[in-house]
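To start, the structure under review is shown below, and the notes come after it.
All protein chains but one are shown at their positions in the complex.
As written, the chains take the letters A, B and C, and residue 1 is the first residue of each chain.
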Amino acid sequence: MASVRFENVSKSFGDKGVLQNLSFEVKDKEFFCILGPPGAGKTTTLKLIAGLEKADEGDIYIDGQRVNDLPPRHRDVSMQFESLTLFPNKNGYENIAFPLRIKGRPESEIRESVLRVARLLRIEHILDREPRTFSGGERQRVALARAIVRRPRVILLDEPLSNIDALLRLNMRVELKRLAREIGQTIIFSTHDQAEAMSMAQRILVLYEGRAHQIGAPEELYNRPVDTIVAKMIGSPPMNLVECLYSDGKLSSNTFIINVDKYTEYLARATSNEIILGFRPEDLKLLEEPPRENAAKVKIFSYEPLGAKTLVKVTTEEGEILDVIGEPWVRYEMNKEMWLSFDLDKIHLFDKKTKTILV
Amino acid sequence: MSLEETATEKQTLAGWVLILLGLALVMFPIFWILSTSLKSIGEWVTYPPIFIPERLAVENYLSIFTGGALGGGFVARVPNVTKSVIDSAICSVGGTAISIIVGLLAAFGIARHRIGGEFFPIFLLSARMAPPIVAAIPLLILYSIIGLVDTHIGLIIAYACFTLPYSTWMIASFIEEIPRDLEDAAQVDGMSTLETHFKVTLPLIKGGIAATALFIFILNWSEFLLALTLTHEKVLTIPVQIKAFFTYSGQLYGPQSAFGVIAIIPLIAFSLIIQRHLVRGLTFGAIKG
Amino acid sequence: MTRSKSLREKFLEFSETASGRFLILHGPIYVILFLILLFPFLLEIFLSFSDWEPGSGEWWFAHFNYGLGFSRIFGNFRLWRSVGITFLIAGIAVGVELVLGLIGAVLFSRSFKGKRGLTALFLVPMFFMPVVVAYNFWMMFQPTGPINFIIGKMIGRNIVYPWLSRSGSAFAALIITDIWQWTPFMFLILNAGMLSLPQNPIDAAKVLGASEWQIFRYIKLPMLKNIIIIALVIRFMEALKLFDAPIILTGGGPGFATETLSIYTYIVSIQTGRLGYGSSIAMVLLILILLIISPAVRPILRRG
Partner (left out) sequence: MTEIKLIKLRKEFNSLVAVNDLTLTIDDGALISLLGPSGCGKTTTLRMIAGLTSPTSGEIYFDDKLVNDLRPQERNVGLVFQDYAIFPNMNAFDNIAFGLKIRGLSKEEVKKKVLEVAELLNIKAILNVMPRKMSLSEMQSVALARTLVTNPSVLLLDEPLSNLDAALRARMRAELKRLQREIGQTVIYVTHDQLEAIAISDKIAVMNLGILHQYDTPEAIYNKPKTKFVAGFIGSPPMNFIECTFIEEDGGLLDLGVARINVSEYKDVIKRECSSAEVTLGVRPEDIRINHRRMSENSVEVRVEAYEPLGSEAVIDTELGGVLVRITAPITFTVKAGDKAYIEFDRRKIHIIDRKTERVVI
């Protein structure tokens, strides 16, 4: 098994800088996730580990051994690609056995490990069929079996669940997590879906425009996002961010005033009095009458019932649109005036200039 | 078939008239050469022309291979064409084999590694644009210096070289249809780049390579100018033999037509097999049929 | 852990390097292209500055003519007439082939019973050996041949017109032969293009109220533009090489009426053996063709 370490690795294709001095470490046997929007450099990072791409600067270590110049075939790493491409001319068994065949393992050992993995992923029944007859879920599991069959030092999964339909995806998340626990190998997977990252990974690296913004456990990213980028990315619907001015214990934008004296010593560290107030839709309450303080007057803009809850969009007087979670199946009247009350222990404050978190 | 598909009756009728007219214009010459190849001597040149021979003069087909005299009191030396069929086969197959092998290697270079960047593909295409005569002259000079004139090897190499643009481009377009991930995955599993080309991608494009080979064979089999320029007696391909046959005896309509029919049989057969990939071949892989 | 690298491993390692990969994959093609095209081409450049003839026995520099050959070319009326003839034939033939091919593509764009078989039949002429096609049309264009007979039937009186010995009609015969053989090429490509058009925009146009003709004129045809250009460029370049058909059908005659570029160059350099002069002509032709063709090559390079 192995740990993986990046030390300010940079990579660019032509003039487009894809990764800028990226540093992070994946511990041995960890189920690690690289989360980021499309184009953030997730696949490139995985390809750098696999050796399919060469780093322009910086060093990459697998198990403490510098591998920058090692060709893919000597790194003992396996990779499952987002396109889940399988060999169309080989059946399920041959597809999974392929990595072992190249390594020249004896036929008996190949048979035994392929059947072991097939049982693990419950795909014994499709081993003799051709890939074109596979369903989305089956295709995904055969590709996964192929990646783990030869017990490589590190297993890389590029957006493993993005090519299967929604209903199946929920079950596959549980299965992938159970599998990771059972085979106990170092697995690094990439995704753009924050729910997937939050529900599966032990630790998450938030990658945005080629830079590592934060590395930490899911709860840490949710409760203590290091900057507005991470705050916006984690949690669905995403966190509301409102620009305000801080003066003597009060945070004010032109539609509401909140007293934040309990955070004065944090706010002192801000580079200026321009602060960004962050609050999650689920931490807000919509009230008919104005509460004593810490509330904002808003108008209902639109509402979307989501079954178990309703996503309400409200506009402040300046026309800023905020998201609020309302009661399920309540019919909100268009443009109705209501009051938004904040829960002060759950707000976040960011320094507008550096975008980094204060509270 | 949606409502729109069933166009008004008038349109479909007009459509069928045009198609049948077209078919007649295409089929008549084919019919004419077939029927002439089966006419006996008396029926060759008559007015009004005879369309259906009374007796199927099969001897026309036999005489061109035995080189014997034609019956019916009109003794004429019919040239023996077996040598040209053999020479054509040797040169066409040889040329095709080299063209495919070299083309395959180059195709991998272009499709997977962009070797030669922008310049090479343009050079490859323009090599094909120039009329063959422009390239045949210097080739004749070179061959006369190194003694390859009138040799099978000489023609084979010439055929390989002149069809390389087609084979390289066609195979490259087949390779590009196979996703790169397959090779990357195999590489991560333990193969070197070269091995992934030949053990992963090659088996998947076997059909494409076969079609390309047939397409190149068709080009070499019917090539005329290079053969005419680079060979004299020792090597004699079918087209050159036809020209010789035509100028030498001119009036032997029957055997000459028979020889023509035999010459095009392999072409028609192969063309039916690779019909699906024809468009790709003819447009250098630019349009996939 | 330095294990002795097997020969195979060393070769694989070599193949990983950029130069290694270049040598293995592109080595052979460069060798052939250099040996057969580039080297002779350089040789030809030298020769085009001489009047060397293989029979003369001396080396080429004995006949060095300071480029006199080139000056003769510009005065060579017969050469420039053959250039004119070739472009005229190519232009007319390819033009007609495009129109006929487009009509065929439209007719075959709708699926109907027996379409696959019919398409195969329509493609057959393309696979005839050009010399066989020429010989066949030579027979048909004979004064007592079937063409005169059928035309005679149509206009009511028998005619015995000698097609191949009048320059005008020989010219027409050559164009008809080319059209018969190569219209299927245009039909094949345009039909493939027509069938590969995305169906949704066509359905969208229907729903918006466009008639069959309006859909063809404003949607299908513009989308086919690229494919039409590619087919035209490729076909026109092939037509410029016209040699097999005319040399059999008319032998370049009557007189010089159908003496195409390739035939004239062939006669000068190969038949009469004036290789030096032939090389100069070849050089001029190459430059002429490349000047005209290279802008047209770009659409093909853009992969259709």
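Here is the rule we use: a contact is a pair of C-beta atoms (placed from the backbone, for glycine too) under 8 Å apart; a residue touches a chain by one contact, two chains touch by 3 or more.
Just so it is clear, the structure is predicted and the values come from calculations on it, not from any experiment.
Visitor: Where the complex has a chain not shown, which of A:28, A:94 or A:282 is the residue touching it?
Guide: A:282
Visitor: Using the document's definition of touch, tell me which of C:75, C:117, C:222 or C:295 contacts the absent chain.
Guide: C:222
Visitor: Can you list where subunit C touches the absent chain?
Guide: Residues in contact with the chain left out: 198, 200-201, 203-211, 214, 218-219, 222-223, 225.
Visitor: Touching the missing chain, which residues of subunit A?
Guide: 165-167, 170, 173-174, 177-178, 181, 195, 198-200, 218-219, 222, 234-236, 280, 282-283, 302, 304-308, 313, 325, 329
Methods note: only the chains that are shown with their structure count from here on.
Visitor: Building nodes from the protein chains and edges from chain pairs that touch, which of line, ring, star, complete or other describes the result?
Guide: line
Visitor: Let me have the rounded angstrom distance from the C-alpha centre of subunit B over to the C-alpha centre of subunit C, please.
Guide: About 14 Å, centre to centre.
Visitor: Quick one: which residues in subunit A touch 2 or more of the other chains?
Guide: Subunit A, residues with two or more chain partners: 71.
Visitor: Can you list the subunit C residues in contact with two or more other chains?
Guide: 16
Visitor: Give every residue of subunit B touching subunit C within the complex, in rising order.
Guide: Against subunit C, subunit B makes touches at 4-5, 7, 11, 15, 18-19, 22-23, 25-30, 32-33, 36, 45-49, 51, 98, 101-103, 105-106, 108-109, 113, 115-116, 120-123, 125-127, 129-142, 144, 157-158, 160-161, 164, 168, 192-195, 218, 221-222, 224-225, 228-229, 238-239, 242-243, 246, 253, 256-257, 260, 263-264, 267-268, 270-272, 275, 278-279, 282-289.
Visitor: Please output the residues of subunit A touching subunit B within their complex, sorted ascending.
Guide: Residues 47, 50-52, 71-73, 75, 77-81, 83, 85, 87-89, 98-99, 102-103, 146, 150 of subunit A touch subunit B in their complex.
Visitor: For the complex, which residues does subunit C have touching subunit B?
Guide: Its residues touching subunit B are 12-13, 15-16, 21-22, 24-29, 32-33, 35-37, 39-41, 43-44, 47, 54, 100, 103-104, 107, 110, 118, 120-133, 135-140, 142, 144-146, 149, 158, 160, 180, 184-185, 188-189, 192-193, 196, 206, 212, 227, 230-231, 234, 237, 240-241, 243-244, 247-248, 261-262, 265-266, 269-270, 275, 278-279, 282, 285-286, 289-290, 293-294, 297, 299-304.
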